[in-house]
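What follows is a short report on a single structure.
Shown here: the complex without one of its protein chains, the others still in place.
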Amino acid sequence: MSRRAREHKAWRFNVGAGVILLMLFAASGCRGSQNVLNPGGSQASHISNLWWFYFWITVSIYCLVLIFLISAIIRTTRKPFVPAGSREVLPTNSDEERRKTIFIGAAIGLSLATLFVLFLADLFTGRSLHSLRAADALTIKVTGHQWWWEAVYEDQVASNQVTTANEIHLPVGKPVQIKLASHDVIHSFWVPNLHGKKDLIPGHPTTLWIQADKAGVYRGQCAEFCGHQHAHMRLLVVAEDEEYFQQWLSRERSNAHIPETENQIHGEKVFLQTTCVMCHAIQGTVANGKVGPNLTHVANRRMLAAGRIPNARGYLAGWILDPQHLKPGVQMPQHNLSSDQLQALLDYLESLN
Amino acid sequence: MSALVLEQKELNEPLERVALERVWKRPPGFIGWITTTHHKDIAIRYIVTAFIFFALAGILAFFMRLQLSFPENNILGPDRYNQFFTVHGMTMMFLFAVPVMEALGLYFVPLMIGTRNVAFPRMNAFGYYTYLAGGILLYVGLFLNIGPDTGWFSYVPLSGPQFSPGKRVDFWAQMITLTEIAALVGAVEIIVTVFKMRAPGMSLNRLPIFVWAQLITAFMIIFAMPAIMLGSGMLAMDRLTHVSTHFFNPAEGGDALLYQHIFWFFGHPEVYIIFIPATGFVSTIIPVFARRKIFGYTALVLSLISIGFIGFGLWVHHMFATPVPELGQSFFTAASMMIAIPSGIQIFCWIATLWGGKPQMQLPLLFVLGFIALFVLGGLTGVILASVSLDLQVHDTFFVVAHFHYVLIGGAVFPLFAAIYYWFPKWTGRLLDKSLGLWHFWLFFIGFNLTFFPMHQLGLKGMPRRIYTYAYDSGWANLNLLATTGAAIMGISIVLFLINVWRSRHSGVNAGPNPWHSPTLEWATESPPPDYNFVYLPTVQSREPLWDEVSPPVVCGLSNRKRESLITTLMEAAPDHRYELPEDSIWPVILALVVGGGISWAIFDPWAVPISALLTFIVLCFWFWRGNEPASLTHHVQSSEDLQLLKSEANKI
Partner (left out) sequence: MKSGFGLLTASFLILISGCKREDRGFRVSAPAANAIQAISLDPIHPGGASTDELIKNDYEENAYALSEGKRLYSQMNCVGCHAHGGGGMGVPLMDDKWIYGSRPEQVFATIVEGRPNGMPSFRGKIPDYQVWALVAYVRSMSGLASQNAAPNRDDHMHLGPPESSREQQSPKDVPPTK
């Protein structure tokens, strides 16, 4: 086989392999939490439908262009081979040039029409996204901190307000208004299964409407570079049926569990008399720190440290003793606790459900 | 002007050549090296320096990929990783992509339009040294742990004085100032040279598309660079001791979003500044290897001009996730999609050229084919990103990383490699080795796709950008490992390329003056071209001068006792007057030292600004001192004295 023909064959092989890879990738990527193409709510559904519409159109355009490109190379192999370094310059046939011009003109017209269709599709999707509203919807104020999420469930009655961190619960099937603000630098609230992202910019408070249609635990992550621990600023959104949600909400509204065992009492003392009380709040005790996450019902959360570690005793111990090992640069300092103090504190924190 | 045009057989070329060699010779040794004002010397320096930065940025990227190969990896901690991705971005955008594109222009524009040097040779040299100073500033910072670490875009408030303590972000701001001065210098050179110094007969509609691309890029640079200088200057002033402005402080009436607008008003045209010269390379290479003239010259030029304009109307598509009004966002969606049309016209014209030609599968064409395959893919993911709703999901994820690497590597680096394989024989007189080149191409193509194609998937699976690691339960580990493997393959291919360049410089196959039988004027002189470019400046009568049946007359009568070139009119390129080019000079280096040193010192002390301004004024006085100035700036050849002089000089030959 001549060298040139070999090169053409390799070229075609590569394109074929590329197409197969493309299909494999497409197939493997539709499952899972934090996945754009696995919508759990209406907003993400609209976007996911738009994605597939765009995807098939752009893939077709790409295949068309490749076909024409490869044809342009291959079809000339039927003509006599021109050796490298040939001085021969082909003359141009004005009829053929005119035909090509008309063809390209048509292609441009088709491209323009396609782009217009894509633009309209985006416009209509945008309208659907913005039409999600409800009169007295649940409102959650999310404030981004370096590097955790503060969530306040707003309520007309002040004592019904709930302050929690890094884990948000929503009732299924109802629109929820998320008010977004930042405490320090730009963050971005993003739960792919539910909606696109929105930036939290200091000085520019904004709003996002979401609705979860399927019960489940959805993972989100900060999507705007915000410093050392941007990589570890995750959040969980738990969508549950209305009655479970109300149970959760009333639990969160209540004061913290009063310690019963001796260890738990000792643990509460450790909490209130060492560094913890300077930054954290536990509703029902004197601890009212606003610097770090609210810990009133921390034992109920699935994860700790903004999704860095699961909520389990060993992880919690490691986090308390040396947060800098798990999240270097985080604002929580290292601690020097004796093992008695640590065990008591863990017992106390585990009782806060 | 017929007095200037003589029959070729009446000329004594060897004598003329000897005289020109004497006039254009550089002083020997280091002094000659440092004081040169020859555009080809400066351009080669830009290219070599840019490739060194390319290699450095590639090494940084490889470390980033190593760190991301496995979940919760600990090769690079967060601080180091942040510095690495920031410096990688800055190097690729400011120290490699724009300078290398401009450098190819600075080398070939004077040759392609048939003149001897750029319009302002000393300023050209100053531009290079300023660029070098900026690059050194950045890497000294990186090696001393003062590398900027807030991203190449450096958003406030993270990069502001409160959240970025120390001097790291100030290194970012001042490095940008230095490299943008160099970029503006290059842009001015290209515009003035193209408008005023073309060969007689090269009217604007006969300009090679390469030159059109460089011209349009130069205009874009002039309109876009001031925005980033403003933005980085405002950030620097916010951060500077004793200055402490509040441009981006919301509590005192400033606005963090303002920074994004200013930055992206520069940032979006920047990527077209990188891409448009690459289209110029492609439009040059395809006709040569299809053995026919380019299809749709007018359409291609108009497409380039419209990309230049529309490119300034797209910037908010980087900000769709911010609270900018939704109606405004739709406008930018429409504009971002609209720019696909002129890009599409170019692709169709190139395919049409190949369709009617007899493609010769040489390496430059292979890289161009790779470019088309990869750039169209990147452009289509760009159309996806233009949609606000889709962008809200994939913005700031690895989907965007995949997109811009497809358009930047596919759309700019592939044509750049094509250009190097194409023009290497012009620079060195030798061809690059073909089989090493094939290994380079295929490894680079395969490695690139393995690295960046999975990133589309990663973005859709929720992986954000600029994270130094990720959790075990994210499900991203396999694709990341695949991407790292691809990166290793890319690295190997670049090493092969560098070996090829190194070896072929001295032992490659000899090429003549025009090994590819190309139509453009740079191939009408020796390889490598002499310092004066052409013994006699050419005239042109068509778009493909070297493919004409009859070679047109040449210009003679320019002095061979001083460095002289010819100024022609803007539209028709009729000869207008002679222009004396300055001698080699030390002042560009000294000015670059003052400017570079002053701007670097300003990081630590605001007094550096007035002091270095004063020193700049002093140096410029020396630079422009009477006696250094070329004598005959507006010396029209219409006077009868001149005509006598010309005739007598012609007779001497």
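List of remarks:
Read from first to last, the chains carry the letters A and B; within each, the first residue is number 1.
We take it that contacts are C-beta pairs under 8 Å (C-beta built on N, C-alpha and C of every residue); 3 or more make two chains touch, one makes a residue touch a chain.
As the structure is a computational prediction, the values presented were derived from the model and not from experiment.
In the full complex, the hidden chain is touched by subunit B at residues 34, 79, 129, 132-133, 136-137, 140-141, 144-146, 157, 160-163, 165-168, 238-242, 244, 246, 249-252, 589, 592-593, 596-597, 600-601, 604. Of the residues in subunit A, those that touch the hidden partner chain are 184, 202, 228, 273-275, 277-279, 291, 322, 324-325, 328-329, 331, 333-336.
The rule is short, and it goes like this: only the chains that are shown with their structure count from here on.
Against subunit A, the residues of subunit B that register as touching in their complex are 77-79, 82, 150-151, 155, 157-158, 163, 250-251, 255-257, 290-293, 295-296, 299, 321-323, 326, 329-330, 333-334, 337-338, 340-341, 344-345, 347-349, 351-352, 354-362, 366, 369, 372-373, 376-377, 380-381, 383-384, 386-397, 442, 445-446, 449, 453-454, 456-457, 459-462, 464-471, 474-475, 515-517, 519, 547.
Of all residues in subunit A, only 4, 7, 10-11, 14-15, 18, 21-22, 25, 28-29, 32-37, 44, 46-47, 50-51, 54-55, 58, 61-62, 65-66, 68-69, 71-73, 75-76, 79, 82, 84-93, 96-97, 100-101, 104, 107-108, 111-112, 115, 118-119, 121-123, 125-126, 129-130, 146, 184-186, 188, 190, 192, 195-199, 201-204, 206, 219, 221-231, 234, 307-308, 328-329 touch subunit B in the complex they form.
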